[in-house]
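Here the complex is missing a single protein chain, while all its other protein chains stay put.
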Amino acid sequence: MITLHDGLERASKFDELASTLQLRRYEWAFLLALDGRTSAREIGKSLGLDDTTVLTMADFFLEQQLIVARSYSLSEYTRLFNVKNGAAPTTASTAVNGIGSPAQTRTGASPISFSLKRKPAAASTPTPTTGPSLKLKPIMDFVIRQSGGGTTGQIAAYRVLLKVPRPLLQAMKIESINFIDDNFELPNHEAYHAIVDGIKSVLNVTYQAA
Amino acid sequence: MTDKDLKVFIDIICHYFEKTTRHAPELKEPVIELNQFRLLDYTGFIKISGNNQGWVYISMPKGMLLDVLNCMGESLSDRSILLDSVGEIVSIITSNAREHFGAQFQISVPVTSAGKENAPISHEMPRFLLPFSWREHQAYVGIALLA
Partner (left out) sequence: MKLLIVDDSTLIRRAIERFANKFQFDEIRSANNGANALKEFKSFLPEVVTMDITMPEMDGLTCVEAILREKPDVQILVISALADKSTAVEAIKRGASGFLLKPFTEETLITSLEELFEE
C-alpha cells in the first residue's frame, strides 16, 4: 500500500513500458514529477490533484509495477531530509511532510520511531508464531452478528474491511466475502490481526475466536 | 457508510427506474466485493469528494440499457449513446443523494467504460455492491466510500 507521505519513484518497468502507455495528461505529469523524495501528496498538490485522486492513481501505478515507494537507510534518511538523530526534520515541507512534522513527533523521540509507524494496522499487533484460527468466515460472521445481522451487518463488514491495508486484502485472493467457503483461511496472521484491529476500531469490541 | 446512507441509495435507484421506465427494480442481497472487478457491459462511475470520498458506479448489461432507452423513447442504440446513458444514470442517482448527504457530497462529471477496461477505481478498494434486477436483467450499483 502507498500512503500520501511516501516518496515515490519510477520503477525499472516504467522505462520498458513508457512508449506503450496511454495515460491521461495529469497521470503523465504525476509520473514524470516523481523523484523518490517529494511526497505523493506534495506532487499531487503541485499538480492541483486531490488526495483521493493521488492515492487511486498511485495505487494503480503500483499495481502495474510502474512505480515503487522509496525506502531509506537511517543515514540516507537523516542526510536527505536534513534530520539529526533525536530531532524532527528541519522543514515540515520535505518529503515526509505530515509524518515528521513537529506536532506529530514526541519530544525527544527518535525520528525512526515515527517513520516506522507507516502501516499501523498491520504492525500494531505482534505476529505470533502459532496463533488463532485463520478461518475468515467465523470472523465475518462475528462482525455481522455483533452489528445486528442483515444489511447492517454487511455494512459493518464492509467498514471493517476498509480498515485492512489493501495489500493484505489482495493477498486473500477472494472476490467477495459473501461467497467464501467455511474453510477458507486468511493467508497469514498479519491479515488476521488487521481484521481484528478493524473490528475493534469499527465496532469497539474485541474479537475472540470461538 | 451507514444503514441510512444505503437506504438512500436503494430508494433513489428504485425511484429512478420507476420514474423513467415505469418498471420498478428489485433489490437483492448486498455483496462486498474485493480484488477483481465484476463489470458488466457498460459502467458509469462518479467520483465523490468533500465530506465523503470515493466512487459510486452503476454497471449494466447492454440489453438492459437498450431496454431502458426504449422505455424513454430514445431511438439511438449505438455505443456512444449507451456510454452517455450509463454516465447520465449514475450521475442522476448520485446527484439525487445530495438531498441526504448535503452540499458537501461533491460529485464529478461521470467517467464511463465499456466492458472491463478503463475502470478508474483501483480494484484494491473494497466495494459494496447492491445487485438489482430490472425486468429480466441483472445489474448493480457499486459504492466505494471511505467515510
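Order of writing sets the chain letters: A and B. Residues in each chain are counted from 1.
In the analysis below, contacts are C-beta pairs under 8 Å (C-beta built on N, C-alpha and C of every residue); 3 or more make two chains touch, one makes a residue touch a chain.
Just so you know, these numbers come straight off a predicted model, no measurement behind them.
The absent chain, not drawn in this view, touches the displayed chains B throughout the complex. Only one residue in the set B:81, B:114 or B:146 touches the chain that does not appear here, and it is B:81. Residue-level contact of chain B with the missing chain is found at 15-16, 19-20, 69, 72-74, 76, 80-81, 84-85, 87-88, 91-99, 102-103, 107, 109.
Just so we're on the same page, only the chains that are shown with their structure count from here on.
Distance between chain A and chain B, defined via averaged C-alpha coordinates, is recorded as 27 Å. Of all residues in chain B, only 1-3, 6, 29-36, 38, 47, 49, 53-54, 120-126, 128, 146 touch chain A in the complex they form. Across the complex, chain A meets chain B through its residues 1, 50-53, 56, 59-60, 63, 151-152, 154-155, 157-159, 161-162, 166-167, 169-170, 172-179.
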